[in-house]
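If you scroll down you'll find the structure; I have some questions about it.
The complex appears here without one of its protein chains, the remainder shown in place.
This part shows chain A:
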Amino acid sequence: MAEPILSIRNVTRDFGEFRAVDDVSIDIQTGTITGLIGPNGAGKTTLFNVLTGMLPPTSGTVHLDGQDVTRFRPDALFAMGLGRTFQIPRPFAKMSVLENVMLAPLAQSGERLWGPFFQSGKMRDQEAAIRRRAMEVLDFVTLAPLADNAAGQISGGQMKLLELARILMGDPKLILLDEPAAGVNPTLTKTLIEKIEELNRDGKTFVIIEHDMDFVMQHCDPVIALAEGRKVFEGRAEEAQSNTVLLDAYLGAQVE
């Protein structure tokens, strides 16, 4: 098999006494849509936070494209092509939807203090290109009509699409989505799935945390399950459905 785009080795993350992620090793293959499932509190979001540099692991390593990126900062990882969305959306609330998206491109010359004064020509050209691209991306995620609305005023589902639009501006090769369909109405979910599959066909790799089993079974392969911080299953979606360990983990957590 080809070299994995993301290689997680023995990652552990403690919060004080509590072990939220426990010795997890996963390889994510290029071009896949991996489903990451598990009961509430299993450590899925914590694992994302470690992978994206928001939390340092207590131990273990993460390699992106063969390079050791353990403890890299989130901004550096985004620049290397790793984009993520948040379980609870984090829009820049008092900025317009369009501005939210225009923020994302890297290395904007107008982002330096002197840029607007000494590189104003270059800045204007870049801005025009960024605006055009931002409108395309907003169009792609069906948010173009809301471009001038305050990002804090759109619906929760639309915020999830907005987060996707923002990271697309950075043209990431690996995208981590934390519960993209939670709280999103069925029509919007359908749109979202179409967009994900379209991007996947263009070569982008996805890891998706999702509780909606239909979503996972239909669109994710492989499926990885965490429970109490440990990896308890890795395989094809069909196998997941009949896997007893996995069912126990879910039912156990839900009955408790």
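Criterion: a contact is a pair of C-beta atoms (placed from the backbone, for glycine too) under 8 Å apart; a residue touches a chain by one contact, two chains touch by 3 or more; residues count from 1.
Convention: contacts and distances are computed from a predicted model.
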Record-based protein name (UniProt) of the chain missing from this complex, from "2-oxoglutarate ferredoxin oxidoreductase subunit beta", "Acyl-CoA dehydrogenase", "Amino acid/amide ABC transporter membrane protein 2, HAAT family" or "Quinol oxidase subunit 4": "Amino acid/amide ABC transporter membrane protein 2, HAAT family"
Hidden-chain contact residue, picked from the options A:R166, A:K195 or A:K231: A:R166
Contacting the left-out chain in the complete assembly, out of A:I5, A:I28 or A:L98: A:L98
Option touching the unshown chain, where A:G41, A:G60, A:G110 or A:G183 are the choices: A:G110
Interface with the undisplayed chain - residues on chain A: 52, 54, 73-75, 78-79, 83-84, 86, 90-96, 98-100, 102-104, 106, 108, 110-113, 115-117, 123-124, 126-128, 130-131, 135, 147-148, 150, 166-167, 170
